[in-house]
Each structure stands twice: as structure tokens, then as C-alpha cells.
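The next block holds one structure in the form of C-alpha cells; read it before the comments.
Let's turn to chain A:
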Amino acid sequence: MIEQVFFFYFACVIAAASVLVVAAHNPIYSALALLIMFFHVAGLFVTLHAEFLAAVQIIVYAGAILVLYLFVVMLLNLRHDDRYHRQWPMAAAVGVTLVIEAVILTAMKGWATPVVATGTETTVEGTSNAGTIGDVLYSTYLFPFEVASLILLVAMIGAIILAKKDLGEPTES
Partner candidate 1 sequence: MTFKHWIKTITFYEILVGMKATMSHMLHYRPSTLQYPHEKRTLPDNYRGMLALLRYDDGTEKCVGCDLCEAACPSRVIRVVSAEVPGEPTKRYAKEYYMDMTRCLFCGMCVDACPVDALGMTREYEWAVYDKRQLDLNKEQLLAIGDRSFPVREKQLELQHPNVAFFNVAFKHLPQKPD
Partner candidate 2 sequence: MTVPLSYYLVLSGIVFLTGVIGVLLRRNIVIILLSVELMLNATNINFVAFSQYLHNVAGQVFVFFALTVAAAEVAVGLAIIIALYRAKSTINIDEFQLLKW
């Protein structure tokens, strides 16, 4: 009962905030709507017993990514914003198709909870959520983890090179 109340609260706010992200004219409002959405997604994670991910969601998304967005929006001073794009018929077509697909799929499978799969490699129960994720991350998914660190390294170098002014010219100092 109370779980459903929480779910519907989070779901409504997430949906409304995501619509606001797309619809808001001021980029700052978009970013703030996204911030609200991140918070409620984190809340949803908590109701799903993934509290470690909830914390990481806020730290990474809200604490780092969105601050960067706000930083860039303020740096470029994007107050005057735009109409929507010309290709909205295409967007509508894609959107409607996807909505129909989603509705059909969910209607086909029904609204019931599927049977719990068997033979899972690691269960969520047991030790704490963070501990479980750590165990799996550093054993089964060690290679993807290393690849992720490589992605971050590449992104870091790429961002520095892209954002740096007058590259290639001899720098004074």
C-alpha cells in the first residue's frame, strides 16, 4: 500500500519533470527540472532497495553532471531561447509509434509481475547493497569496470583538448 503511494508520487513527479525538461524555454529551468527528476529517480531507487545507487545517482548526476550543465549555460549566458525545431512532425511520428509500441507490449505481457528468474549469479539479499555491488563489480564485471575507467580517461583528455583555446600554437609562460 505505502509502496504504491510512494511509487505513484515518484512516478508522477518524474514524468512531469521530464516533460518540463523538454518543454521549458529557459535552459536553467530545464536543468532544474532535471535536478528534481534526478532526486525522484534516486527516491525510486531507494524504494527498490538500491540505496547505494541512489546516493551515487545524486552524487554523480546532481553533484557533477548537472552542475556542469548549469555552469555551461551560465557561461554562455543562454537566456534568449528558441522556438522548437522544424522537424516536429517527424518527432510526433516517432513518438506516437513508440507510445503505441509500448502500450501494445505492456498489454501483451499483461500487468502482472513476472515469475522470479532462477539460477541468478548473485542475489540482492545478503550483505548490504553497497557490499553486494562491490563484490560483483570487482569480480564478475572487473573487465567492464576497467573499460569504464578507460572511457573516463579518454573523455577527460578529449574534453580538455576540445575546450582548450588555440591549441597547437606555442603557449607563452
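As a selection rule, all candidates are chains of the complex that A comes from, given by their letters.
Keep this in mind: contacts are C-beta pairs under 8 Å (C-beta built on N, C-alpha and C of every residue); 3 or more make two chains touch, one makes a residue touch a chain; residues count from 1.
Predicted, not measured: the structure shown is a model, and the values here were computed from it.
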Touching candidate - 1 or 2 - for chain A as found in this complex: 2
Could you please specify the touching residues of chain A with respect to candidate 2 in the complex? 1, 3-4, 7, 11, 14-15, 18-19, 21-22, 27, 30-31, 34, 37-38, 41, 44-45, 48-50, 52-53, 56-57, 60-61, 64-65, 68-69, 72-73, 75-76, 78, 81-88, 90-91, 94-95, 98-99, 102, 106, 109-114, 116-117, 120-125, 129, 132-133, 136-137, 140-141, 144, 148, 151-152, 154-156, 158-163, 165
